[in-house]
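Heads up, one of the protein chains got dropped from this complex, but the rest are sitting where they should.
We just call them A, B and C in the order they show up, numbering each chain from 1.
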Amino acid sequence: MNGKMIAGIVIILAALVFGAMTFIESNVEYMDFAKAERVNKKVQVKGRWVSDRETQFNATTSQFVFYMVDDNDKEMRVVLDGGKPNNFEIATEIVAKGRFKDGYFHANEVLTKCPSKYEGDGSAVQKSL
Amino acid sequence: MTPFHLEVRNVRKSFGRKVLFDAVSFDVRLGESFAVTGKNGSGKSTLMKIICGVLTPNGGSVRYVVNDKEIPLSHVAPHIGLVSPYLNMYEEFTGEENLRLFAKIRGIGVRQDDIHGLLQRFGIFEHRNKEARFYSSGMKQRLKYCAALLHRPALLFLDEPTANLDDIGIAVVREVMREQRQRAALVFATNESEDLSFADRVLDLSRLKIG
Amino acid sequence: MKTALKSLLVLWLTAVIIAGIAVPMVKSPSGPLEFPVIPGLEEKARNIFFHVPMAWTSVLAFFMALYSGVRYLRSKDQDHDLRSVSAAGLGMMFCILATVTGSVWAKFNWGSFWNWDPRETSIFILLLIYGAYFVLRSAVEDEEKRATLSAVYSIIAGVTVPFFVFVMPRIMSGLHPGSLGDEQGSGPVVQMNMAPNMLVLFFASLAGFTLLYLWMLSLRVRTARLEAVTNTIE
Partner (left out) sequence: MVTPIPYQVFVKEVASEFRTRYALNALLMFVVTTLTMVVFSLGDNTVPYEILSGMLWIVIFFSAMSGLSRTFVTEEERGTSLTLRLLTSATNVYIGKFLYNVVLILAMSVFIAFAYRLIIDDFVVRSSSIFWTTIVLGGIGLAAASTILAAIIAKANTKGTLFPVLAFPVLLPLLLTCIRATVLSVEGAFFSEAFKDFQILVSFSVVMIAASVIVFEYVWND
């Protein structure tokens, strides 16, 4: 009975480490625009907003259009379904999720990374959950 | 028969805050017969289940020592047999299938002759290929005896040994009890005064002090 | 706990709450009684002093319920079950508070009350586990069985908790600080990217709410024991 319990706990821990190994390697796969053009699937591209090119909101299609450069400095027109993301202007970095389509990147989601020094809200849950 | 010893010490069982019995202690050795009596609801069946290791007591211990070696309760199955109203057969299987199944899950091999012999002895040989759900309550009780005796257990536990049986059935059971007492050991729970003549010692649960 | 300690805790938490709400936020703080303005968050940043301690306490409560459950299985002593259910009940309350504070904050900062961010998903799952735990308890009448089954369930639910950490960020990348892909690091709590005076208040709040939880827990356990005795007398 006690032996069984110790063996069980050892197996559980080993299996958790085995599962956790998938976590340690960076698993959010970012691509650049060049690769996004080649593969026809949903990808996420990380880069920066090009603030000196025009941005506009098309009220009829309810799409937000802007230009971004990826980490290899390739510039791309991005069409986002939806309005301008929160904190768009002050973001140091943005992530566009979507597909490459007919010469532009069609995003269904854009994440903005704010300067997170002193940033509020927390994640105690993440520490223990 | 190899020597063995069943040791029950200070066993206590309560449901919620209601104490059923407390400080039950006794010993059963090779060649002995032990009986438990008591009013309805005094805990006879519960005590039997605890000794067979299928119910955990709230206190105290049950130990089996076979050949001077203690056997953990979880591995006691090949050494004991139980007949109890709470013990049901698999209704979708025939009588004979039930017996084979039990032997296999107990991890013992049995011969066809042994199974047929037992079925004949308890008078249900003709019904061996009938599914158990078609059995009458008396036939089911007989099948339970076959299942309990199949592996020639060192200890036979009988909870209400003669329940649901007709005169012929009762006669066979009496014979079995006599044999078991001589060959190995017997523990039974009953309220029939006639059965008590088979016991070397009797424990009355309703006279037990509860504290 | 002695009365003096309890009064101290009440004062402590009052101070934490007042400071959390009232300490002004200015562009360039000049003393310990001024917090820096955080671009993009402004006054909403104050939520960190309340939301995080709630979330932390609910997770702590879950593991205490789990621990008491294991103790119960080993000892079959009903008192451990009382502890387990008391811990879980309070944990559920703190979990709801954390969900509400987080959700309101998300409305004003991300634009919607709920958008299945990984962290929102994980607290939702914690709520589900607590919910299932209490549904199971209500479905079993026999005390001993109820204690055993709910202890076993909390163990089974407990061993799946690490998987949410592996799985969530792979399904979706998140806005919540600490999400994977957050290049700025794991956020204010893990990396302590906080102004020193905010950090002090944050930990003061975390300690205060943890102690408050422990106090409430001991009250609940004692009440539950008294109820158990009363039921026996009847």
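Worth pointing out:
Going forward, a contact is a pair of C-beta atoms (placed from the backbone, for glycine too) under 8 Å apart; a residue touches a chain by one contact, two chains touch by 3 or more.
Only a predicted model underlies this, so the values are computations on that prediction, with no experimental measurement involved.
Judged over the whole assembly, touch between the missing chain and the shown ones holds for A, B, C. If you put the hidden chain back, the residue from C:A132, C:A207 or C:A228 that touches it is C:A132. Here the missing chain is touched by one residue of C:L13, C:V37, C:I96 or C:V167, and it is C:V167. Residues of chain B that touch the chain left out of view are 49, 52-56, 74-75, 77, 80, 82, 84, 86-93, 97, 101-102, 104-107, 109, 131.
The chain not shown here touches chain C at positions 73, 125, 128-129, 131-132, 135-136, 139-141, 145, 148-149, 151-153, 155-157, 159-160, 163-164, 166-168, 170-171.
Contact between chain A and the unshown chain involves residues 4-5, 8-9, 11-12, 14-16, 18-19, 21-22, 25, 27, 41-42.
Everything that follows uses one rule, which is that only the chains that are shown with their structure count from here on.
Inter-chain centre distance (chain B to chain C, centres taken as mean C-alpha positions): 52 Å.
Distance between chain A and chain B, defined via averaged C-alpha coordinates, is recorded as 66 Å. Contact residues of chain C toward chain B in the complex are 76, 142-144, 231-232.
The touching residues of chain A, when paired with chain C in their complex, are 12, 16, 19-20, 22-23, 26-28, 30, 44, 46, 86-87, 90, 92-93, 95, 97, 111, 113-129. Here chain C touches chain A in the complex through residues 36, 38-41, 44-48, 51-53, 55-56, 59-60, 63, 98, 102, 105, 109-111, 119, 122-123, 126, 159, 161-166, 169-170, 173, 175-178, 180-190, 193-195, 198, 202, 206, going by the rule given at the top.
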